[in-house]
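One structure is given below, represented as structure tokens, and several questions about it will come after.
Removed from the display is one protein chain of the complex; every other protein chain stays in position.
On to chain A.
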Amino acid sequence: MSSSSCNNSACLNEARRVAIFGGTHGNEMSGVTLVNLWVKNSAEIQRKGVETKPFITNPKAVEKCTRYVDTDLNRAFTPENLSAPGGDNLPYEVQRAQEINRIFGPKESPDAYDVIFDLHNTTSNMGCTLILESSKDHFNLQMMHYIKKAIAPASCLVLLNEHPLLKYSTSRSVAKHPVGLEVGPQPQGVLRSNIFEAMRVILKHALDFIELFNEGMEFPPCTVEAFRVLERIDYPRDANGNIIAMVHPNLQDCDWEPLNPGDPMFQTFDGKTIRYHGSGTVYPTFINEAAYYEKQQAFVTTRREALVASAIRKI
């Protein structure tokens, strides 16, 4: 989307092509269910002037109700993978990444889709979370501001992962404006009605925003409160790499609440407390996500930051 400054607004092209990804992780059921529903009947996601395509990104993983078959699809969109030769000999998800990049990309080209919503669930008590990959994506910032206002007093928080090392190559990163939608807590393989409905409502408002923007509405400058990813904290492990402690009961389910130096963080299997010894207060999230045990992550720390979005309108 090319942009230019006109009268202090960022002028952006209309968002004409939008995709909704479900099943990037085959056992995160809200997205799988919603996308399957919309593939059958897309009336709910249609908006004037927008082509919205629902799409199951990892059908084999969905069929087996597993996170992935060979490798995590949501880490697979690296430049190396996207240009790797080898066709059928490549891991399944790398093949899928290349296919998705063909249909919805190419990544970083002018032909890429304007917006991709990637639907996820987490076992963590994160509530509704929107995941942002760049603090300078004013379109996305305005969209997230719109969504937060629309669902108030219910809450929807914004997680910013712009960390040079911890940032990863997501399915949605193929688009010009990637939006992650993470709703929890929900066990893998389970469909909870309230979680499903919450995700559905957020998408409704997101698509409304796009329609309004395309119709010419101007969105004035605004501030969006976000949580910026700082670092990943692993479980305490023994010399063989086995986990020797669990998330402490005081921290379990306390996503987005302040964790202060000295607060309990882990509890060993024989009941001892291990405390947080960082230099300042942080806001943990992704606390006790099932899929992150193998990625050496018990939770991530974040800090609160007010992101400023400039005014936007369509060209």
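Keep this in mind: a residue touches a chain if its C-beta (ideal position, glycine included) is under 8 Å from a C-beta of that chain, and two chains touch if they have at least 3 such contacts; residues count from 1.
The rule is simple: contacts and distances are computed from a predicted model.
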Requested in this report: For the chain that's not shown, choose its UniProt protein name out of "N-acyl-aromatic-L-amino acid amidohydrolase", "CDC45 family", "Pyruvate dehydrogenase E1 component subunit alpha" or "SMCR8 isoform 1".
Outcome: "N-acyl-aromatic-L-amino acid amidohydrolase"
Report task. Return the single residue from A:9, A:74, A:288 or A:301 that touches the missing chain. Result -> A:288
Report summary line: Given A:106, A:187, A:262 or A:280, the residue that touches the chain left out of view is A:187
**Report entry** Full-complex contact with the absent chain, from A:68, A:117, A:196 or A:209
**Finding:** A:196
Query - Contact set of chain A toward the excluded chain (per top definition) - result: 33, 36-37, 65-66, 123, 125, 185-194, 196, 242-243, 246-250, 252-254, 267, 269-271, 288-291, 293-294
